[in-house]
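Only one protein chain is missing; all other protein chains are in place.
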Amino acid sequence: MKKTLALALAMMMAATMILTGCGGNSDTEERVVNVCSWGEYIDESLIDEFEEQTGIKVNYQTAESNEALYSLLKTGAGDYDVIVPSDYMIARLIDEGMLAELDYSNIPNYALIDDQYKGLSYDPDNKYTVPYTWGTLGIIYNTTMVDEEITSWDAMFDPKYEGNVLMIRNSRDALAAALLDLGYSLNTTDESQIREAYDLLKTAKENGVYQAFVMDEVFQKMEGGNAAIAMYYAGDYLTMLENNEDLAFVVPEEGSNWFVDAMCVLKNAQHKTEAEEWINFIASTESNLANMDYIWYASPNAEALEQYPDYYAEEYGEDLDQDLYEIMAAPADVLARCELYVNLPSDTLTLYNDLWTELGI
Amino acid sequence: MRKNNSLFNRFFMVLTFVFLYAPIALLIIFSFNAGSSNTVWKGFSLEWYGKLFSNRIIMQSVYTTLLVSVLATVIATVAGTFAAIGFFAMRRKIRDPLMTVNNIPMMNADIVTGVSLCLFFVAFFGLFQKVTGTRLTLGFGTLLIAHIGFNIPYVILSVGPKLRQMDKNLIDAAMDLGCIWMQAFWKVILPEIKPGIVSGALTAFTMSIDDFVISYFTAGSSASTLAMTIYGMTKKRVSPQINAISTLLFVTVLVLLAIVNIREARQERLAAKKHI
Partner (left out) sequence: MRNKLSRFAIPYVVWMALFVVAPIIMVVIYAFTSANGGFTLANFARMGTYGVVFVRSFKLALIATAICLLIGYPVSYMLSKEGDRFQRIAMVLIMLPMWMNFLLRTYSWMSILENNGLLNQFFQKIGVIAAYNSIFGTNIKYFHMIGTPGAVVLGMVYNYLPFMILPIYSVIIKLDHSLLEAARDLGANTFNVFRRVILPLSLPGVLSGITMVFVPAVSTFAISQMLGGGTQMLLGDLIEQQYMGGAYNPHLGAAISLVMMIIVVVCMWVMNRFGEGEEQAVML
């Protein structure tokens, strides 16, 4: 028994040694950039292209949500150079002195970003960020499982859909849906309003409305027809639509959130030069077109956004459906009822945290 | 005197094995699926295996997993054996409290071990940066320390009883006959406790391969074990590449165990023949 077990162990070791030969080429001089983004949020061929062009190795990782990213940074479990948080989280990170100021002379493609996405509330002086994408938050539903047209956030709390609703798993978006449904602002700092929104969520949860709390698991669930209603981002809806034609998307009439996700460099980044090279590469029109085509999130690059319908026509030999284009890049009348998140004061953030933990139990 | 199992009992056993293996069988079947679904069969294809080998993240994490498991097993086996001998030679009064501390990582929930190590490393790194100005981060090093840490107790646990079974006069006799302690260790103790060391190493290796929670809290972002990669993937759209890697792992282990068992059976048969 013992001899053979030792043999097995030796074989395992040999296998590792062989693998060491193949995989462990860690040259000391190798240039690296550590990127942390969201899941399903990049055309992965761009990574290869960047590596080929520059010889910089991209360590591409993903976090689940803005709040989770914040936790990873704080616990020290995340050691990144470039991150792609959303507006309100950027403001918070700037507030807490965690971001580095960018050297825009290394990022010439910044000039291509539409002025609309510069100087926004989270980075008023354009010192820390280069926008990556923008979009809207809305409700995705399966038309074969719902017998009405959904137009309101009510659907996310309606006991009628018991066990068929997927609630989003991050405190900001989930509470925003409840706040909007109650007719409040999604940036409110009024504790009683936030508590009221929490109660709405809690009651719905206790009534068994929610089948699950999801982030990117939503793809599998909605595409497979395992749930009827979910709230998620417009770009991801379009990805799901490719795999399930019965899905519909709506930006509810009460209004919603429109967001900008932007690339930032962390203050303690160890590869700042490489990070800026990466950011410049991603900000180019070609990268933005490729990304838009792959992840269906609207680009802040004015050129790319404008060229996209032609790009699509050339790529697929058919015209891009205008409705789809408008879901991706919401037109002015939809954006008029949407609001950008702003960073909340720390008391409110603590309240969000506490309520979110309590909601889970 | 040995009464064989009734048909019902056999059925119960078979049912248990079906329960254990049905999900694994499904994983394997759907690794050959042409579609990307895990529930709808769309025809046979090897697509996912091809994609798997070009998936850098998965391959890198397989490598990290094997490397950390092997290194941790080797280091923990050596360290654990010495520690067990040391404990064995101690007086009960000192040994008992130390054994209690040794049992903590085994008794504790993985998540508590993981969290405590994470907090400790980060606090230590903070201090280190203040003193030396160098910034350290969680990574392969911390992952390895964590794995060694939870492996050593298993080695001690399986070496300890062998030491106690050993004839205590053997060491004294060896010393009396002029052995220095190193010789006593190599020539007398080691052969006696070898089975314990081997089973301890095997347990340690199994624990390392199977671990997710402690790695999750101590590996940081620069190292990722296979388990962490899979966990990350289950939070996204799951790709059947996961099925493919499961199948490969399963087959590898199956083949290894089969070889081991066939060899063993053959040796036993040979031994039996010699006896006659």
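The chains carry the letters A and B, assigned in the order they are written, with residues numbered from 1 in each.
Assume a contact is a pair of C-beta atoms (placed from the backbone, for glycine too) under 8 Å apart; a residue touches a chain by one contact, two chains touch by 3 or more.
Everything numeric in this text was worked out from a predicted model, so none of it was measured.
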item: Touching residue (missing chain; options B:57, B:74 or B:112); value: B:112
item: Residue, one of A:77, A:93, A:107 or A:338, that touches the chain absent here; value: A:77
item: Those residues of chain B which, in the complete complex, touch the missing chain; value: 1-5, 9-10, 12-13, 16-17, 19-21, 23-24, 26-27, 30, 38-39, 79-80, 82-83, 85-90, 98, 101-102, 104-105, 107-113, 115-120, 123, 145-146, 149, 152, 154, 157-158, 161, 171-172, 175, 181, 199, 202-203, 206, 209-210, 212-213, 216-217, 226-227, 230-231, 234, 238, 242, 245-246, 249-250, 253-254, 257, 261, 265
item: Missing-chain contacts mapped onto chain A; value: 64-65, 67-68, 70-72, 74-75, 77, 163, 169-171, 205, 210-214, 221, 224-227, 353-354, 356-358, 360-361
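Everything below uses one rule, namely that only the chains that are shown with their structure count from here on.
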item: Rounded Å distance, chain A centre to chain B centre (Cα mean); value: 36
item: Of all residues in chain B, those that touch chain A in their complex; value: 37, 39, 57, 59-60, 62-63, 66-67, 69-70, 73-74, 118, 121-122, 125, 135, 137-139, 194-195, 198-199, 201-202, 205, 217, 220-222, 232, 234-238, 256-257, 259-261, 263-264
item: Touching residues (chain side chain A, partner chain B) in the complex; value: 1-2, 4-9, 11-13, 15-16, 19-20, 22-24, 34, 36, 39-40, 59-62, 64, 72, 75-80, 215-217, 219-220, 224, 268, 270
